[in-house]
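Read the structure below first, then the notes.
With one protein chain withheld, the remaining protein chains of the complex are depicted in position.
Up next, subunit A:
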Amino acid sequence: MTPERVDTAIHSVNSGLVSSSHVLLGLLAVGAMHGYDLKRAYDNRLPQAKPLGYGQVYATLGRLSRDGLVTPAGQDRDAGPDRTSYAITPAGRAALDEWLAAVEPPAPHVASTLLNKVMVALLVADVDRARRYLTAQRRAHTDRLRELTALKIAPGARLDDVIAADYAIAHLDADLRWLQTTLDRVADWHREVRA
């Protein structure tokens, strides 16, 4: 394959991969692993992430292998059936490098269940019901923020946990500020309508 074709192939592979695939690829860049250890390493590194099922790990390894980004690197016979170890290939490293270098578009489309629900609540529910929903949501966010803060300041917290908690806290904080602004806007709007 020419270098240009490799680049194109990597780009096309990258655009088809979800970010959990890249995390698995990154973990394999540290050393060859079989699916079971890979799933454990993923959970260990990203404890706050949506958990990855074993089936998902094996299916991803299958896709990465098909695309030439990982390659089987031996069998671990002592550890039971289907213990094929996988190693990252040069194409896999290139795909990983490209993904790491690509800047993520800063929120190109505003879409979240939270926003959708607030929009629909304001559309179909009365103001009091919308406020009750916003209030309950705010409470849930605050409780979660407090839990994450406790996790972060617990003695012996690992850097991985602290960084993941920081990320979640920053997003919860942004949501909380937006929820408060929305509550204020709804209150203002209600006052104006009643005036």
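As a convention for this text, a residue touches a chain if its C-beta (ideal position, glycine included) is under 8 Å from a C-beta of that chain, and two chains touch if they have at least 3 such contacts; residues count from 1.
Note that in this section contacts and distances are computed from a predicted model.
The chain absent from the displayed complex carries the UniProt protein name "ATP-binding cassette domain-containing protein", chosen from "ATP-binding cassette domain-containing protein", "Biopolymer transporter ExbD", "ATP synthase epsilon chain" or "3-hydroxyacyl-[acyl-carrier-protein] dehydratase". Considering A:Ser19, A:Gln75, A:Ser112 or A:Thr149, the position touching the chain not shown turns out to be A:Thr149 (whole complex). Hidden from this view is one chain, which touches subunit A at 131-132, 135, 138-139, 142-143, 145-146, 148-150, 153, 169-170, 172-173, 176-177, 183.
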